[in-house]
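First the structure, which I've put down as structure tokens, then a few questions once you've had a look.
Just one protein chain is left out here, and the rest sit where they should.
Coming up: chain A.
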Amino acid sequence: MFHFLLLISRQGKVRLAKWLEPYSQKERTKISQELATLLTARSNKMCNFIEWRDLKVVYRRYASLFFVAGVDSSDNELITLEIIHHYVECLDKYFGNVCELDLIFNFSKAYYILDEILLAGELQESKRGNVLRAIQASDNMAEKHPEDPKHSVRGY
């Protein structure tokens, strides 16, 4: 189960933070900073897992961004990497060649996409098409019929 998923830039800035366990705001900041320093110090020859407190941190770097997942220490680390990649692919499809700036200005979209992929810390949808269709439907409903949602289509 995912306990958190963070997107941290190489400079240590948080670009997105999804917390699935009740961490206090102070702890959240502390954890982000701690992990940012830990990760930036690691070379790419090292493996993508760190034992951290009683969790396992699985991370992967995409360009200048670290995608950092805190999962149960008994979880399958390799499939966690695959889930991270799945999320990145969805972002890439949605934004079209996603870059860090897209995420900075449209972080809420990145959250919506993540909420279609993960729920209660578990993988919810492994089909990229389904994720994008749901987000598209949601975007349409927000834009087209702002006053009366009843007009929206039932399918997505």
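We take it that a residue touches a chain if its C-beta (ideal position, glycine included) is under 8 Å from a C-beta of that chain, and two chains touch if they have at least 3 such contacts; residues count from 1.
Here is the rule we use: contacts and distances are computed from a predicted model.
Only one of "Ubiquitin-like modifier HUB1", "AP-1 complex subunit gamma", "ER membrane protein complex subunit 3" or "p-loop containing nucleoside triphosphate hydrolase protein" fits the UniProt record of the hidden chain, and that name is "AP-1 complex subunit gamma".
Per the touch definition above, the residue from A:Tyr62, A:Phe95 or A:Tyr112 contacting the chain not shown is A:Tyr112. For chain A, the residues touching the chain absent from view are 13-20, 22-25, 27-29, 32, 43, 45-51, 53-54, 76-79, 81-83, 86, 104-105, 107-108, 111-112, 115, 119-130, 134, 137-138, 141-143, 145-147, 149-150, 152, 154, 156.
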